[in-house]
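As structure tokens, the structure follows; a few thoughts come after it.
Here is chain A:
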Amino acid sequence: MIEMENVSKWYGDFRVLTDCTTKVAKGEVVVVCGPSGSGKSTLIKCVNGLEPVQQGRITVDGADVTAKGAKLTNLRSKIGMVFQHFELYPHMSVRDNLCLAQEKVLGRSRAEAEARTETLLTRVGMIDHISKYPGQLSGGQQQRVAIARALAMDPIAMLFDEPTSALDPEMIKEVLDVMVQLAREDGMTMMVVTHEMGFARKVADRVVFMDEGAIVEDRPTQDFYDDPSSERAKDFLSKILNH
Partner candidate 1 sequence: MNYNWNWSVLFEPEYFGWLISGLGWTISVALCAWVIALVVGSLVGVGRTLPNRLVSTLCTAYVELFRNIPLLVQMFIWYFAVPEMVPEEAGRWMKRDMPQPEFTTAVVALGLYTASRVAEQVRAGIETVPHGLKSAATAQGMSIAQVYRYVLLPISFRLIVPPMTSEFLTVFKNSSLALTIGLLELTAQSQQIAEYTFQSFEAYTAATVIYVLIALCATVIMSLLERQTRIPGYSGKEN
Partner candidate 2 sequence: MGDFDFGVIIQSLPFLWEGLQLSLLLTFLAIIGGLVLGTLLALARLSGIVPLALFAAGYVNLIRAVPLILVIFWFYFLVPLALGRPIGGFYSALIAFVMFEAAYYSEIMRAGIQSVARGQVHAGKATGLGYWQIQRFIVLPQAFRNMIPILVTQGIILFQDTSLVFVVSLRDLMTASSIVARTEGRLVEMYLFAALVYFVICFSGSLFVRRLQTRMAT
């Protein structure tokens, strides 16, 4: 579904990604982790073209994201993205947040969009807040709405950029539960940048470990945790698994 070949990226002279090659098959859940500054957020933003790449190729469902003149708006409507800071549109109600792109990008009718909106909000447990504004919701609530908003586009794959990093601890579980359900019940293809190792162990098929812009390890979840092959990965795991 998602394939990356030898992706390299520079900000000016500074190289942020070095020869990254990996893939996420249909229905797979891949967790991308690593120390801060390792380029994991940048990597995931390249998948839907939010960040351009200077070298390498990325294809999603066969379409080349990195090709010159690629129809990105079309592609993006098929990939859902959830951000660290939720990024709900503050000037719109929860309902309108979900309906906007459905109507304007997918061309659905208002009735269709609202029906889909209600279904998804019920699913993430936010149906009672449908008329509220993002400013009136807690972080966990906003992120669940954000996930529903991404799902409203009926995407073929979902990208998560540190979805729980900005949340207070007591709200992390409600968001992760939604994500676990998505992986297990819907069989959604997911690429998740996260530090939540519990989540990874529950649903991730593979773990990609990055450090300083390069993919250092790319192995099935259990193998990664039981026996990381690189020193850097061992070091990283020891630091985060101790609290």
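In picking the candidates, the idea was that all candidates are chains of the complex that A comes from, given by their letters.
The definition used in the following text is that contacts are C-beta pairs under 8 Å (C-beta built on N, C-alpha and C of every residue); 3 or more make two chains touch, one makes a residue touch a chain; residues count from 1.
Source: prediction; values computed, not measured.
Here chain A touches, in this complex, candidate 1 (chosen among 1 or 2). Here chain A touches candidate 1 in the complex through residues 45, 48, 50, 73-79, 81, 83, 85-91, 100-101, 104-105, 133-136, 139, 149-150, 153, 166, going by the rule given at the top.
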